[in-house]
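Shown here: the complex without one of its protein chains, the others still in place.
Presenting chain A:
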Amino acid sequence: MSSINPECNKLKKDYDECFNSWYVDSFLKGKKSNKCDELFKEYRACIMRTLKEKKIDVLIDESIKNSTVNKK
């Protein structure tokens, strides 16, 4: 599945692959690991530029703030 910015597709693919194996091998087993953090940082920086241009970033922040799912 493509990213909102096709230029971020490679970063997205690398991150997604890392995340899927982290999810099964670390997260679900209760093991702590931050092996995908660096990949996520790079990928996120890439897509945030596009989301800012489209002015969606503000709506997303607002939604995170108000979401009942995200409440701890």
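Quick note on the criterion: a residue touches a chain if its C-beta (ideal position, glycine included) is under 8 Å from a C-beta of that chain, and two chains touch if they have at least 3 such contacts; residues count from 1.
The definition used in the following text is that contacts and distances are computed from a predicted model.
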Name of the absent chain as recorded in UniProt (options "Cyclin-like domain-containing protein", "Large ribosomal subunit protein uL23m", "MSF1-domain-containing protein" or "Charged multivesicular body protein 6"): "MSF1-domain-containing protein"
Touch criterion as defined above, residue of A:D25, A:E38 or A:E53 at the omitted chain: A:D25
Touch residues of chain A, complete complex, unshown partner: 1-4, 8, 12, 15-16, 19-21, 23-25, 27-30, 40, 43-44, 47-48, 51, 54, 56, 59-60, 63-64, 67-70, 72
